[in-house]
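In what follows, a structure is listed as structure tokens, so that the remarks can point back to it.
The complex is shown incomplete by one protein chain, all other protein chains being positioned as in the whole.
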Amino acid sequence: MATIVQGTPEAVAEPVDYLNVSHTWKSWLFTTDHKRIAVLYLISITLMFVLGGAAAVAFRINLLSPEGVFSAETYNRLFSMHGIIMVFFFLVPSIPATLANFLIPIMIGAKDLAFPRINLLSWYIYVVGALFAIYAVVRGGVDTGWTFYAPFSSTYSNSYVLAAAFGVFIAGFSSILTGLNFIVTVHKMRAPGMTWSRLPLFVWSNYATGLIQVLGTPVLAITMLLLAFERIAHVGIFDPNIGGDPILFQHLFWFYSHPAVYIMILPGMGVISEIISCFSRKRVFGYNFVAFSSMAIAVLSFVVWGHHMFITGESMYSSIAFSILSFLVAVPSAIKVFNWTATMYKGSISFDTPMLYAFGFIGLFTIGGLTGLFLATLATDVATHGTYFVVAHFHYVMVGGMVMAYMGGLHFWWPKITGRMYSEAWSKFSALLVFVGFNLTFFPQFILGYLGMPRRYHNYPPEFQTLNVLSTAGASVLGLGYLLPIIYFLHSLKYGARAGNNPWGAAGLEWQIQSPPTTFNFDETPVVTEEAYNYGPVEEIVG
Amino acid sequence: MTQHIDSVKAYVGVFIALIILTFTTVYVSQLELGEFHIIVALLIAFIKASLVAWIFMGVRHSSKMTRLFVVAGLLWLGIMMLITFGDYTTRIWDYTPQPWSQKPTVGGVH
Amino acid sequence: MLASLAPILADLPPLWPTQASAQAGPIDDLYIFLTVVSAVMTILIFVAIIVFAYKYRRRAHPHATQIEGSTKLELAWSISPFLIMLIMFVWGAKLYYAAQNPPKDAMEVFVTGKQWMWKIQYPDGGREIDELHVPVGQPVKLTMASEDVIHSFSIPAFRIRHDVVPGHYDSVWFTPTKPGRYHLFCTEYCGNQHANMIGWVDVMEPKEYANWASGGGAQGTLAEQGEKLFQQFGCSTCHLLDQQGRCPILRGLYNKPVQLNDGRTVTADDAYIRESILDPNAKIVAGFEPNVMPQFKGQVTEENVIQLIAYIKSLSPSTPASQQGVQQRPVVIAPGATGAMPNVKSPATQEKQPR
Partner (left out) sequence: MAETIVPVGHEPVGHEPPPEVTHLRHHFATTEQQLDASMLGMWTFLITEVLFFGGMFTAYAVYRFMYPAAFASTSVYMDVWLGGINTAVLICSSLTMAMAVRSAQLSRERPLVLFLILTMIFGTIFLVIKYIEWHSKWVEHLVPGFNFQYNEAPQYTHHAQILFFLYFCMTGMHALHMIVGLGLLTYLLIQAIRKVFTAYYFTPVEMIGLYWHFVDIVWIFLFPLLYLIGYHHPK
């Protein structure tokens, strides 16, 4: 239960907000305040990110030389844990569970999410799932890759597959509950006047994400369960020795995991819409199209999963259908990229740190998305599947896209979340480091991939060394780029300047309330009378 | 949400219909229907499920939004099953039995 | 100045893979097309962003002009990318389709993937591990099987790749065009030594190849090896070549339609014969009893299966399957042909499970 604000003498000096309202452990661990839960999530996923990142740094060091330094065993466990942690324990919950958890109720003028206790429950479930994953690491790791392909994972691997699969299974429920909460909240908790066409695009994109989480994640859960049974009892559901079909596993896995990649980008797209509009002082160009494209991505994402299976022996006709559908799902992404660009047209642009991240996002996501088209094209996928080309593609969209957006969003709303400003100079410097380091790390991998270097190799033919060294060099710059924010964010908590309610001069309900907000966000339910992004009346009609 | 309270009659009526349909499905399963066997069985199951949803679960009084959600759930299940099936039924280079037809399968185009 | 750069440039890694097969050229063309489209789009967007960011920077343009949006523009930039993507799709699908249909005169080579090696068998009986020799200009079709987990057979210089899924026969084909030695990789993660499941493809001039090939096949052709196995595993005790016992006659079986006892008809292709050997009960020929033929799963390796298939193939004159009617071979229902041999349990499935 949320605690009731008590006006203690010390608190009189400072305005009461959701952070200083109470300081006990209990008030945090049993909170139902969506903002506090968001902070809990923020802390936990940051830990997981550092863990996953550390694994990446370790195996990048291994890849400095063709022979490598680790044994095959160690290497395999490192990249598997990297993939599992980064996807299921960092990127899937990243923006939804932190920024969206914090902001959605505020943006729609509500006091909390529809189910505050379920929100807390989802965090506990997440923690339990993460503990399982960490247990798997501590016991010696898992070596199946994040994709858990049968029959290797079910029959041949002798690593801690069960613990890891179980962790993923559990974390799935946390994701489902978050999505469910968002869907219901957006439907039922909007303030008077907050119509669907007035919702901030960030809310739209998280609503679409919620749909994917709710519709896709259960299938991952049951797949992991079947895999576990197969491993425990050897019952032949995926094992060809008994008549099972390994390709069925891939169908079920990708039925979730392809839509999941849009769980990992849609919220980021929402953040970018907010940032671009704020720092251009302009409404988002073509609001309806951008909102609708989120929904289109959510729906279409469920019919393209087979593009991960073009060369597995899936039916040729299926492959062809999946290919054209993959192009179809790329169109709404294209719409967004063009609309963001058009939003800047005749804007009044300032270059604060969040905007720098937004620029980075648009550029890197475009490259990542376009190389996705190489993979959706049947013949070129045959030439690049299973190589570093794929690795480069998905890091461009996931790290260059979503992590950039996440960082941008954190910098954008940090003043709202903590009431403090961080160092402008350091944050710009680190944004630059991230951008440069990122490209240095992953651009060479496109070339490596087309040259044929397979992924998940702990050693490789010597002619690939130069590009690998470049990539590792980039990774260290990138690591530094991610280390700095951790430091200056922590520093700002104590020494940062007070931010005020609206440091960026942004439109949006969240900027009209106190920073940090009070426990119930609004003293009285606001009545919304204007469109989102109201930076002034419409002056020009194009075409 | 205004409350709609169904009559006991409606509930009992559905109950009787469900029991009858259960007998029907068992009975029908013993007829020689060949491939239609499963179609009939699923059709009856679908009717039963719809009755439960429509009356017992009160979908008939529910909002458009709830109905949309129900349909969406079924649609997604359909997507998963149909597309997965689409793969298995159209693999030509890989031997797959074809219980739906008596025609020879196209053998390996290896 | 520039001249001193030359050695450094020469030391740079290659930026483009060798084109060593007939497939590589067309795929590279498509790849270049994709790269150009992507580069143009990326540059377009980057330039737009940079220009806007500069021109409308707050100092120069303190007051933003609010624009609602434009349906016409929106439609333009949704439809035109899709049209471009359609080109990619059609082009890619055409090449992909071609890659599924090997020419009739392709030379057949068998590949068995196993943790962590590639075992290669040639029709003439030669065998190698992690090395594949092929003559220039000759279309080659690989028929591939896996003994354990999923592997993926990949030759970057040929731009070909296909997963090798246990329980299936997978195939891929190519026509090498350039003599040389190229990498052969496993590109589906298959366990500990996945990175060492690599090898070489040697593309040779036809003459050289003939020379090399004459050295191989010491144990006879693949079919001859199969014949030996046919004796060794005791197939010949039941499957008499020309006489209908309680078993079907295998002569003339290959690529013919087979009537099954549940009414279905299937074609006796490689996959069917493989299944008939490993799991005979999966499909019972009409007129015969189940549980007569022992299960050979766990006794014969995938390589043995390939040899046996080669032998059974050699029993059929190579006529196209299409002209044949169903069930040309005589079928006599053998009386009392049940329960002759117990099923042989596969040791592979009995192994202790790591958790």
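Read from first to last, the chains carry the letters A, B and C; within each, the first residue is number 1.
Keep in mind that, in the parts below, a residue touches a chain if its C-beta (ideal position, glycine included) is under 8 Å from a C-beta of that chain, and two chains touch if they have at least 3 such contacts.
Being a predicted model, the structure only gives us computed values, none of them experimental.
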| item | value |
| --- | --- |
| Visible chains in contact with the missing one | A, B, C |
| Absent-chain contact - pick from A:114, A:321 or A:391 | A:114 |
| Hidden partner chain, touching residue among A:42, A:136 or A:214 | A:214 |
| Touching residues on subunit C - with respect to the absent chain | 262, 279, 281-282, 284, 290-291, 343 |
| Residue ranges of subunit B at the interface with the undisplayed chain | 1, 3, 5-6, 8, 11-12, 14-15, 18-19, 22, 25-26, 29-32, 37-38, 41-42, 44-45, 48-49, 52-53, 55-57, 62-66, 69-70, 72-74, 76-77, 80-81, 84-85, 88-89, 96-97, 99 |
| Interface residues of subunit A (partner: the chain not displayed) | 2, 110-116, 118, 176, 180-181, 183-185, 187-196, 214-219, 221-223, 225-226, 229, 232-237, 242-245, 248, 251-252, 295, 520, 525, 527 |
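One rule holds in what follows: only the chains that are shown with their structure count from here on.
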| item | value |
| --- | --- |
| Winner on C-beta contact pairs when A-B is weighed against A-C | A-C |
| Separation of subunit A from subunit C, taking each centre as the mean of its C-alpha atoms, in whole Å | 36 |
| Junction residues of subunit C, two or more chains touched | 100, 168 |
| Where subunit A touches two or more other chains at once, by residue number | 247, 313, 316 |
| Residue ranges of subunit C touching subunit A (in the complex, touch as defined) | 12-17, 26-27, 30-31, 34, 37-38, 41-42, 45-46, 48-49, 52-53, 56-58, 61-74, 77-78, 81-82, 85-86, 88-89, 91-97, 99-100, 115, 148-150, 152, 154, 156-157, 159-163, 165-168, 170, 183, 185-196, 198, 279, 282, 297, 346, 348-349, 353-355 |
| For the subunit A and subunit B complex, residues of the former touching the latter | 187, 215, 219, 247-248, 251-252, 255, 302-303, 305-306, 313-318, 321 |
| Residue ranges of subunit A touching subunit C (in the complex, touch as defined) | 72-73, 76, 143-145, 147, 149, 151-152, 155-158, 160-162, 231-232, 234, 240-243, 245-247, 280-283, 285-289, 310-313, 316, 319-320, 323-324, 327-328, 330-331, 334-335, 337-339, 341-342, 344-351, 359, 362-363, 366-367, 370-371, 373-374, 376-383, 385-387, 447, 450-452, 454-461, 463-467, 535-543 |
